[in-house]
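Each chain you see keeps its place in the complex, though not every chain is here.
Labels for the chains are A and B, by order of writing; each one numbers its residues from 1.
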Amino acid sequence: MAKTNPGRFFEDYTVGEVIRHAVPRTVSGGERALYHALYPARHALYSSDTFARACGLPASPLDDIAAFHVVFGKTVPDISLNALANLGYAEGRWLRPVYPGDTINSTSEVIGVKQNSNAKSGVVWVRTKGHNQRGEVVLDYVRWAMVRKGDVDAPAPRTVIPDLAPALTVEQLVVPEGLDFSDYDFTLAGEPHRWGDYEIGETIDHVDGVTVEEAEHMMATRLWQNTAKVHFDVGARPDGQRLIYGGHVISMARTLSFNGLANAQIVAGLNGGTHANPCYSGDTIKAWSEVLDKAQTAVPGVGALRLRLVATKGGAPFTLKGEDGKYLPHVMLDLDYWVLMPV
Amino acid sequence: MAKTNPGRFFEDYTVGEVIRHAVPRTVSGGERALYHALYPARHALYSSDTFARACGLPASPLDDIAAFHVVFGKTVPDISLNALANLGYAEGRWLRPVYPGDTINSTSEVIGVKQNSNAKSGVVWVRTKGHNQRGEVVLDYVRWAMVRKGDVDAPAPRTVIPDLAPALTVEQLVVPEGLDFSDYDFTLAGEPHRWGDYEIGETIDHVDGVTVEEAEHMMATRLWQNTAKVHFDVGARPDGQRLIYGGHVISMARTLSFNGLANAQIVAGLNGGTHANPCYSGDTIKAWSEVLDKAQTAVPGVGALRLRLVATKGGAPFTLKGEDGKYLPHVMLDLDYWVLMPV
């Protein structure tokens, strides 16, 4: 019996199964420092203990997207080692901040399967939860991927397609316990724009760009213990290029969006996301945002913006799809998410 | 109104104004580890808690130049986003070590302005202070830069040129509280040369060299939350090259100077500095030093050396300027600073 992990194939997933993912991870100030070295991260709540305390939190948490990467990375050996494509995300909720010293592990429940008409692959839906050392859920999201069959003759399972919300409502978002923006210091945060200054339909070109390097995306992807071969080994794909982890593009775009959204401190919900085109070393990532919706939360002073975040490698800002309805080739990421900010 | 930060232009600076810079930063062992990964940093006081305690400090501080970068990085969005050149430094004093757990923020007072004769730009002088979470000043320095005018028709301000000392006196240097070199272990520090072994006029070739890479200088520059586009985006300059942050060259040269100045533990004063020529990925940085002055401090056993630190990318050591009085093309940095070391 081979001792290495061959990964799971489409026929290995059964709706209702809960998979406990391996390799729990304790995070520290080291992960924070690396996140700030790998991305232009500047949101004050995630940079400064004193700023976080002034906002009612016990300390500065790990960046929400970094927390997502830690949880996601653990799922790769069980979910996407034989994936042909990562198709989408839905119903992602950050339920509790992750602090230095916390230990995170992940579980996924299979919530849907649908064999493709070619009978060579199928779509698997999982609801993944990240837990801390006290068993509290810190993050909960649905992801679906197209996975190869190992045995093309394996019978097709009964199709189950989960009923997923196109977007979370503001009532579904969780405001971190204790969060209080009444003494919020806009100067220290970097911009004067509060929740009330953003209008639905408004678009923001985040202006800055970063040309990405092989060493950086590999360090980032390894830090989250994501083991997919295509990110590390030039021999893993026919074109000899290392495909950059889609999460690297998410983090780059989100941190670039500081310029124009500096007060969009907390990522609270992930409504959906598409990795529209691949990213490779040498590409220059830029980002633009569109305000899709806005609402007040139940916590006084805390507003929520629903944002589209688009990462590009060229092209004009605010262009997304062609006349054929397909993403333009310079669009790498189209993310739909909720942030919390001072009203 | 655009939400992104356009930066300030020359006409936006008024002598006497104090600018509070954004994004306070809590440092940890993560920043120290990254500093040691990015530079050949080996000064024992900044590497070992036990060594630091044997010298009377409560723990090993963050490297003094790293502390400088943290303070400096915060000033970039307000001071040098529209700068055409970073012209100089003066009167820099490290007043208090920065320890893991400290949160640093920065303020700058505008202390001078002078419009250029072309009326398209001007020179702005600021005195920047870095503060810790107790409000104590950890670093204080003057910097001046040439900044574009946003509106060339804006009237010229009254010229104010600050009166800056060509060099700090030894009396102006601050010895960290509690510092005591009486049990200093020269073997553990790496070299036998004490303050008394250095002579004014002596020159030292630090021998080692480092060929720099894009991923490294970008990680370093981001770690200090320095956001200047030219360091990250190949599209930001006409030549398509990413300009390396001058502070990366300072850190590289200072850490290379360990070989010959291992006991020059503490950087206490910055008299001046010129980024004589740009540095790009692929350049091999080497360094040489010249002893400009020496004096004993008021603290028994603690001596001060005033050093010239020169970073080069080729050329013979100890060559600096041509017959025309201009820096030779291989000279990247000419720094004038004070260090503290055991007598």
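Quick notes on this structure:
FYI, a contact is a pair of C-beta atoms (placed from the backbone, for glycine too) under 8 Å apart; a residue touches a chain by one contact, two chains touch by 3 or more.
Source: prediction; values computed, not measured.
The complex is built from one repeated protein sequence; 2 chains are visible, and the structure file as a whole lists 3 copies.
In the analysis below, only the chains that are shown with their structure count from here on.
The copies subunit A and subunit B differ by a rotation of 120 degrees on their C-alpha atoms, rounded to the nearest 5. Chain centres here are Cα means. That of subunit A falls 36 Å from that of subunit B. For subunit A in complex with subunit B, the touching residues are 28-34, 36-42, 44, 47-51, 60, 100, 187-191, 193, 197, 204-211, 213-216, 259-262, 284. The residues of subunit B lying in touch with subunit A in their complex are 2-5, 20, 22-31, 33-34, 77, 100-101, 103, 105, 133, 213-216, 218-220, 222-223, 225, 227, 229, 232-236, 242.
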